[in-house]
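Of the protein chains in this complex, all but one are displayed in their positions.
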Amino acid sequence: MKESPKTIRVGIVGGTGYTGVELLRLLAVHPNVSLRVITSRAEAGNPVEQVFPNLRGHVDTAFSEPNTQALAECDLVFFATPNGTAMQHAPALLDAGCRIIDLAADFRFKDTATWEKWYGMPHACPALLAEAVYGLPEINRQSIRAARIVANPGCYPTAVQLGFLPLIEQGLVEPASLIADAKSGVSGAGRQALLRVSLCEAGESLSTYAVAGHRHLPEILQGLSAIAGHSTELTFVPHLTPMIRGIHATLYARFATNASSVDLQEVFDTRYRNEPFVDVLPPGSHPATNSVRGSNYCRIACHRPQSGQTVVVLSVIDNLGKGAAGQAVQNMNIMFGLEEKTGLDMPALLP
Amino acid sequence: MKESPKTIRVGIVGGTGYTGVELLRLLAVHPNVSLRVITSRAEAGNPVEQVFPNLRGHVDTAFSEPNTQALAECDLVFFATPNGTAMQHAPALLDAGCRIIDLAADFRFKDTATWEKWYGMPHACPALLAEAVYGLPEINRQSIRAARIVANPGCYPTAVQLGFLPLIEQGLVEPASLIADAKSGVSGAGRQALLRVSLCEAGESLSTYAVAGHRHLPEILQGLSAIAGHSTELTFVPHLTPMIRGIHATLYARFATNASSVDLQEVFDTRYRNEPFVDVLPPGSHPATNSVRGSNYCRIACHRPQSGQTVVVLSVIDNLGKGAAGQAVQNMNIMFGLEEKTGLDMPALLP
Amino acid sequence: MKESPKTIRVGIVGGTGYTGVELLRLLAVHPNVSLRVITSRAEAGNPVEQVFPNLRGHVDTAFSEPNTQALAECDLVFFATPNGTAMQHAPALLDAGCRIIDLAADFRFKDTATWEKWYGMPHACPALLAEAVYGLPEINRQSIRAARIVANPGCYPTAVQLGFLPLIEQGLVEPASLIADAKSGVSGAGRQALLRVSLCEAGESLSTYAVAGHRHLPEILQGLSAIAGHSTELTFVPHLTPMIRGIHATLYARFATNASSVDLQEVFDTRYRNEPFVDVLPPGSHPATNSVRGSNYCRIACHRPQSGQTVVVLSVIDNLGKGAAGQAVQNMNIMFGLEEKTGLDMPALLP
Partner (left out) sequence: MKESPKTIRVGIVGGTGYTGVELLRLLAVHPNVSLRVITSRAEAGNPVEQVFPNLRGHVDTAFSEPNTQALAECDLVFFATPNGTAMQHAPALLDAGCRIIDLAADFRFKDTATWEKWYGMPHACPALLAEAVYGLPEINRQSIRAARIVANPGCYPTAVQLGFLPLIEQGLVEPASLIADAKSGVSGAGRQALLRVSLCEAGESLSTYAVAGHRHLPEILQGLSAIAGHSTELTFVPHLTPMIRGIHATLYARFATNASSVDLQEVFDTRYRNEPFVDVLPPGSHPATNSVRGSNYCRIACHRPQSGQTVVVLSVIDNLGKGAAGQAVQNMNIMFGLEEKTGLDMPALLP
């Protein structure tokens, strides 16, 4: 008799934001997931489909009050909460045998002080930071398999690190020359009633924000420095762009001495050949964010304009897909021994 | 031993438009479909993924020159072509034992003269018009099962007919009072290089078009009159709206005498209770087109403002989903005895 | 010696919303206006240009605390405030000799009970309702000239009334058959931090709202009934559309008996021939909202599809222009004896 497919009992804490609804959309069609509980203080008692009409007929659960006991009966708990929430609940859930994927930033940093500086609060369980695995499968696949806590990367950090990764692993660029000019759709700001994300303010306009310092900067630097084996410098400028989904990271670096004869395309092709969700485009390509909308792909193109000393890498993701919920599901698949593409193997929505 | 799942050998003629790419997106993940051939004169020789980068890794076919023999080996051929193409090829394919779903208008009309008047050309095989089944499953499910040719409905006609259907079936409204104020996203105009659909012209603006007479008017009238059992009158005003996908049909009718005490909500609930893709919303709802984006759903709400004599029905679909490719796949599932939701059972993309 | 141009001392109460910034944009270049004071509790002390960066270099005033005395020194005070504010301050300002244009709804109704029912609060100075003039120049130009209080019409009511006006004045349509299917850009919802107007929710989507009853319905009915000389019925369905500015009112009515031989185009042409801001388009036109963006125009086209019994009128305005601030300036010009187009005589911004 064939073994019945494995079913993961899943709980979600939070889930009223955009990463939440995307996670629900993906889990609703995932063949190995049974959604047991989804909590929200604000929406407790309300059916999920009332908050997210696209889930009518797919998710028949209601939001419930946060309840550690109910969550503890799950195999896996996703935190789709504001920063600072997961760290309050993680120790108890781990003790109960749950595994955790945090879509917020609580477990992304190895250095407590860095986290506390950029997130402006004391960390509730710094001891777990060493244990938590940074959930970028392209770097940490092996560690993710056995992890009890996976810190799902930020959206910008995913696009930027995947773009720089092959260059830095191979020592091809000057580590002090890195620039990431990153453009995000408005959903990156979350599902919030904010004037600056209203269609009237954010539509038909484009601007930077947080040029002085964005929280994703230290996250990216931690990652790139770990890859490089030494510290790196990065100028990171995020832009708010008039679209709902998508990140386009335009990355600049100067070739290291003696590295300028390298075949860039081959470096990227080789590095990502076996990655199910990183797609290196042919030479001369200009990936558009709509080529990954609703999917878990990162598409990358590399250029060397005028055969000069500057390499330009273009890296696009859906900030809610590979930049959040999609990557979280990918991490879940890895943690539970499933085929990595399970539930994620669908093309982007175009147009 | 369990029977292995049935596989339908599928061919697509055309397929370089938006209905084509949506059809490919859906078929790529359909468990019972094997895509054998996709033809395009303009793109012959080019890989599909080059034209539609979202399909990279999902569709590894190249477009080929139209070739009746290759198509004839398929169980089912979709025509995602301009009007007037399918009728040229249908007879030969039927003779070869293929079944056909035409996403264009060639087989939507029972009356040849009406078709020729609105589409401005002689019909190549008027004899087949009687045989062809109009592919609105909510009306013709039984006939679709055995059909050799299914005429997939137009996008506006799907939204408008599903909205009026319960009212007209029950004789609740005056047949001469019908108004359909319909708003479409720009993808309804097809994948074409036209000034009027450029972002600069169609973005941040809204206008009507074809108020004097749109080709979908006779198609809707044919459907509504068939339901009513007598002729109906309709004022149909289509609008071009600054979004990519979605149709919102706002429908108006006056209650027939003695019908005004009916429970509208119950009429709709009852009619669509068993329909997998028509979702009647609770009283007082205002469905938004983004609640069906990328899905095959039609969501409907009915209102009776100020308890007056006018019923207002709100009907939303994705013009490329239930309005085109999604409905085509639903028809395929019915024709080949598959569970009707196969390959279509996913939530809409929100946000 | 030529008389120096007349200068109107202007005060603005409120002015931190979108009607406010549009009013400031227009007044900043109006040759006969001197902006004396602009009040806002929330922004008191902040330079206007800090809130509205487009006004840098054009408005060097700062917002101040509301102060009746400072306002009383103005010739004219605009209220660009939430409903219910102007009525608190109007009596004192009138006593001080100021004239008032209220861009909110406080003085739009003749019947106190109707206002109180739809706006949910007692009226502070019902005695002034009789005196206040409804500021639709195309109807009330003469009364506006001498008015102490002008109630600037709502955005939907402007577009809908101007579209129906010639038909109703001439008794050409059945007064019980009126339907206004109105589509508004998101700025109609004001400058507010609301989830439903965020780019992620309102972008790429379209929906109705308030189908059960919108506050502009009684305002339109009051106007249409006054024109008709008897009561009229209207089904009014507002839609939120994914654009910043613009209203497109699609109006439907049935011809009155014996009226169906009328030359619609001539009716409209004649009625509006001398109106500086109502532009009747040639037969067969489909006005787009971007043809009036940033301007004070209302463009109108009339149709009679299939020579049937239903007349379709298309009426477009910029909701912040002719639908709010532009019309307010037009009213000011009339009140102060200026050429009516002064400061408003510029083309719309296209694209």
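Letters are used for the chains, namely A, B and C, taken in the order the chains are written, and counting of residues starts over at 1 for each.
Convention: contacts are C-beta pairs under 8 Å (C-beta built on N, C-alpha and C of every residue); 3 or more make two chains touch, one makes a residue touch a chain.
Keep in mind it's a predicted model, so treat the numbers as computed, not measured.
Interface note for the absent chain: among A:208, A:231 or A:270, the touching residue is A:208.
Remark: the omitted chain is touched by one listed residue; of A:58, A:245 or A:322 this is A:245. In the complete assembly, the contact with the undisplayed chain comes from C:288, out of C:147, C:168 or C:288. Residues 18, 186-187, 191-195, 197-200, 202-204, 242-244 are the ones on subunit B that touch the missing chain.
Considering the complete assembly, subunit C touches the hidden chain via residues 18, 21, 24-25, 28-29, 52-59, 187, 191, 203-204, 244-245, 279, 281, 287-288, 290-295, 297, 299, 345-351. Mapped onto subunit A, the interface with the missing chain covers residues 176, 179, 181, 183, 185, 200-201, 203-209, 211-213, 233, 235-237, 239, 241-246, 248, 250, 252, 284, 286-290, 293, 303, 305-306, 308-310, 312, 314, 316, 351.
In this section, only the chains that are shown with their structure count from here on.
In terms of inter-chain touching, the protein chains here all touch one another pairwise. The leading chain pair by number of C-beta pairs in contact is B-C. Compare each chain's C-alpha centroid with the centroid of every protein C-alpha atom shown, and the nearest one belongs to B. As for how the two copies subunit B and subunit C face one another, over half of their interface residue numbers coincide.
Separating the CA-averaged centres of subunit A and subunit C is a span of 46 Å. One finds 36 Å separating the Cα centroids of subunit A and subunit B. Multi-chain contact residues of subunit C (touching two or more other chains) are listed as 200, 203-204, 242-244.
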